[in-house]
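Written below as structure tokens is the structure these notes are about.
All protein chains but one are shown at their positions in the complex.
Just so it is clear, A, B and C label the chains in written order, and each chain counts residues from 1 on its own.
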Amino acid sequence: MLSPTRTDTSVPVVELRGICKSFPGVKALDEVSLALHPGEVHMIMGENGAGKSTLMKILCGAHTADAGEFYHQGQPAKMADAADARRYGVAVIFQELSLVPHLDVGRNIFLGREPRGLLPGQIDLPALYARAQGFLDMVGSAIDVRTPVHRLRVAEQQIVEIAKALSQNAKVLVLDEPTSALSDREVESLFKVIRDLRHKGVAMAYISHRMAEVFELGDRITVIRDGKHIKTLMPAEASPDEIVRLMVGRTVDMTYQREFCNRPGEAVIELKGVGAANGVRGVNLVVRRGEIVGLSGLVGSGRTEVARAIFGADRIIQGQVLHLGKPLPNDPAKVVSCGIGLIPENRKTQGLALIRSVQDNLIVSSLDRHFPTRKFSMRKAATLAAELIARLRIATPSSQRKVGNLSGGNQQKVVIGKWLSADVDLLIFDEPTRGIDVGAKAEIFELIDGLVKQGKAVLMISSELPEITHICDRAYVMRHKTIVGELSRQELTAENVMRLAVHHD
Amino acid sequence: DGERIAVFTKNQTNPFFLTVRLGADAAARQLKATVVHYIPTKADSIPEQISQIEDVIVKRPSAVVLTPVDFKALNGAIRKLNEANIPVVNMTDRAEQGKFVNFVGAADYDLGLATGRYLLRKLGGQGNVVILEGVKGAVVPNERLRGYKDALKEFPKVKVLASQTANNQRLQAVQVTENLLQANPKIDGILAVNDAMATGAIEALDGANRKALVVGINGTREAVEAIKAGKMLASGDYNAFQHGCFAVMSAVRSLRGQPVPKEIAFPARVIDSSNFQSLDMAPEKMSCLPWESVVK
Amino acid sequence: MTISPTSEPLGQRVLDFLGGPDIAYRLVAVALLCAALAMASGNFLTEGNLLNVLRQASLLFLIASGLTVVLIAGGIDLSVGANLGLSACLAGLTLKATGSIPLAFVVGIGTGTCAGLLNGMLVSFMRVPPFIATYGMLWVLTGLTYLVMHGDAIAGFPSAFRFIGSGYLAGIPVPVYLMVAFLITGGLFARMTTYGQQTYAIGANPEAALLSGVPVRSRQILVYTMSGAMAGLAALVFLARVNSAEGDIGETLTLPAITAALIGGTSLFGGVGTLTGTLIGALMMTLVINGMNLLSVDTNWQPFVMGVMVVLAVLVDRLSHRR
Partner (left out) sequence: MIDLVLRRCGAAWPAAIERAPGIWAILVVLALAFSVTTDTFLTGPNLTNLGVQSSILLLLALPMTLVILSEGIDLSMGGVVALAGMVAASALASGASLPTAFAIGIGCGLVAGLWNGVVVAYLQVPPFVATLGTLGMAQGLALVMTDGQSITNVGDALPALFSSSLVGIPTPLIIAGVAYWITHFILYRTRFGNAIFAMGGNREAWRLAGGNVAAVLIGVYAFSGLMVGLTSVMFASRMSAGHPTASLGLEFDAMAAVALGGTSFERGNGWLFGTVLGVLAIGVLRNGLNLLGFPSSLQVISVGVLVLLALLLNGLKRQSS
């Protein structure tokens, strides 16, 4: 079914030449070229805001290029909209999920391509479900095709996305950070599918910020910086350091070395047998001044829920949360005024007001701190924002730009920035580096390190094990909505974390 | 126990119908009958009144007193009442079709004619006037308007500067009149098809420090106050209370086998500073006229 | 990429203070409208007529201003008209019964505030979507109005009371002063307090605002309560102006108020909008109706013209933002 029509790997299936694309105030792409060959996984690397997603969106017709040419099987072709892309066999798994929440899995997989029934416009539902089941089987998933997608976890939704892309019989598959929400096990099954497709001659473009994946999967690597094509090279001729140098234009230390904390201070927050309306049960946990505490576990183990419960976003129904020894109110606004901040998991829906400016977003959490009389001054706000933009090196033409127009990584920096501005004692990071490039990652860790050195405390949730094992002073591991173990600095190894996180019985 | 009469009025916002309902209650008390009121929750809603009639048919009252919210739209519902053999008295607003015990109300055209003539005579048969029309398409304001226009035909020297609707509403009448006062430096008379708009026009006149003779129709308490204070010239008396009285009396009499005339129309009477006393009291204190004093 | 707060040119700062380019377009539209009306009707540019327009617009603005704040916070208040009706009736009854003007004020504004508070509680604590919550309240408030009025009307209030609705100060109608006072207070609230910042933040993304430590619920309650209080105040001005109250006094006021806010550039999706815009919206609507009355255009055309106007206003916004 997926047999390649051409095995000649020298003619690219699709090729972009000299692509330019500008958004108001930004030149996102400047003369970028990219060729995707059958049977190859082409890794696209670059810092946040380099233009990777934009390039992919042009490849699949979601954006139209301002200038440049498009070739299909070596022939010039037109690429005006998503329908064109589909004709050339381009399928995409986007950075932002593109599923319809209140349709079921089967209907989502075949959205816009439903098998036809007898009447005009009618769907042949039995055929649709049977075929959808087939594609889910192919990725080795046990999800029921009739489940509405909104009931699925993020990881399961990602799998539906993959099945959807598979069902399109794609000649070209674009994957924009497909693993950012997946657990290791799911990543493995995704990689298996990718290798299968490579074998069948599908051309793939793969964006990732995880260096390991680049070398595990990549057949060819293209690096983009500031909207410009920097270099295309083979994995054999590249080293991680070299790629990072190309990406950021300078050398970066990726090992996140830090001095661990030997003598933590008083407990900033302490959870005693906490259970919350969102499902977590019997959570005991303490975070002290001067330490970074990790919260690890598989996706769905309840880490986000613990964070939300502490922050007061979900109702606590049993146990106690103590802040500096006193009970912490169960209300986000009061929690913030106690000096606790949360960097949520989904920056677009939970972290930012996308239609408001960078400045407005940066100061929203610290209004009470900077304007204690509640008298607001635009001038002071602008000064504060400018400082933060400079301090975090947020790439934005002006503090008045809408946050929605920034790249993912820079948006994340804005979310972090608003808590820096609020000068909180305890910061809870939920997947702080999701979709963030290595350079920015290093910066963020440096920042976190700086915070704890000042005597602040950090609770960090991450799905990337190295982040937990390299950065944290201690870590808790969760399973089934409760904490199943605590690991000290000495015990904190990937093996130990996984042993606790995965259920054996 | 006495007869159960279902009384349908058009809305619960216009004081006119409150007075009608009080009249109905008073008559029911006198005759030892019971009255249940049905009023659309949305003022003057046709579909709601139809539904209410359908629901009431299921309950089978002894008789129905009906002020249809629309001249024709209630035909179907009235037919159902007739088919169910429930006697129906038509009150205040005439319905187009249907078998009725009788009609109890006033002649809107006559009221318009009489009140219009009254104002035009006071103007000495010349000058500039404006008309404030009511809700478009409703029978009552239309008939009154026709009366006004026919009265104007009798006084060819009077000039009609404008004829605009303020939808029977006081606030709209204030604003429309304000604008008309700006557009027309000389306005001598204002003919409003109801008292709410007439009093609205008076507000606008007061605000602009201008003078004009104003008439309305209905004889509401507010109009009586204005007449008493010398701000309003006159109002056509609609006899609201007696509508309620005589409609219920007609229903009960016909149930009891007593004779009932096919039509009880209260004569067109204009109320001015000389004869407002009969209306200068709270409707709660009013009482039904004796049957014989009206039905000869 | 320099990111220091540069001092902008004066013209830009004035424009910003007025509310940005959207407001400027609208001011131009108002000017054109006035010019056209002045040419079409000799009565338009008279002092009396202009004061009329201002007074009529100020009433509409008073109702629409509270609503605008609710819209900015991402909500909607379909009950403003009904709220105004109930407040006016209760205040009127109080005034008739006791003759005490201060008491009437307390009752009128108090009723409006309570109803607004209830709206706020429904939306924030009970999580009823604002559209439905305020629609339900519309019925409840209307029913209560009918209940207290039981079909009657009240009229004839003391002239001292009527001053706020139909009086003049230095030749200018009193409601116009109220309008200006609220425009300034509202503008200060929106731009010079952290409440304003938080209101915009909630409208733009309530979830993010909550997770940023903005006290979302209490701010929602605040804006609905403010809208209710404004409805109560507008009710008093109304009462004073028309000198009577009936059960249906507020029935037809909600949609025009929403229309004024929309014409003024406030977004239904929250996070965008200004009181200045709403004022201009109210002014444009009043001007059009005034012009139609002056030119004796059939009043039946009024809804049609309003319909065209609201779509055009929003369309112009869209087009100007696309550039």
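Quick notes on this structure:
The rule we apply is simple: a contact is a pair of C-beta atoms (placed from the backbone, for glycine too) under 8 Å apart; a residue touches a chain by one contact, two chains touch by 3 or more.
These figures come from a predicted structure and were not determined experimentally.
Of the chains on view, those touched by the hidden chain across the whole complex are A, B, C. Listed residues C:Leu122, C:Val214 or C:Met284: the one in touch with the omitted chain is C:Leu122.
Considering C:Ala97, C:Leu255 or C:Leu295, the position touching the chain not shown turns out to be C:Leu255 (whole complex). The chain not shown here is touched by just one of C:Ala97, C:Leu188 or C:Val311, and that residue is C:Val311.
Although one chain is not displayed, its contacts with subunit B can still be listed: residues 12, 36-42, 45-48, 50-52, 54-59, 70-73, 75-76, 79-80, 96, 135-137, 142, 165. In the full complex, the hidden chain is touched by subunit A at residues 60, 62, 81-83, 85-86, 92, 94, 96, 98-103, 107-108, 111-114, 117, 119, 121-123, 125, 150, 277. Against the chain not displayed here, subunit C makes contact via residues 78, 122, 126-129, 131-133, 135-144, 146-147, 150, 255, 258-259, 262, 267-269, 298, 300-308, 310-311, 314-315, 318.
Basically, only the chains that are shown with their structure count from here on.
One simple way to say how far apart two chains are is to compare their mean CA positions; for subunit A and subunit B this gives 71 Å. The distance from the centre of subunit B to the centre of subunit C, with each centre set as the mean of the Cα atoms, comes to 34 Å.
Centroid to centroid, with C-alpha atoms defining each point, subunit A and subunit C lie 43 Å apart. Among the residues of subunit A, none is found touching two or more other chains. For subunit C in complex with subunit B, the residues that touch the partner chain are 41, 43, 46, 48-49, 52, 56, 143, 146, 149-153, 155-156, 166, 238, 241-244, 246-249, 251-252, 289-290, 293-294, 296, 299-300. Those residues of subunit A lying in contact with subunit C across their complex are 311, 313, 331-333, 335-337, 341-342, 344, 349-356, 360, 363-365, 367-368, 371, 374-379, 382-383, 386, 389-390, 395-399, 418, 422.
Of all residues in subunit C, only 1, 3-5, 191-198, 200-201, 204-205, 207-216, 218, 271-272 touch subunit A in the complex they form.
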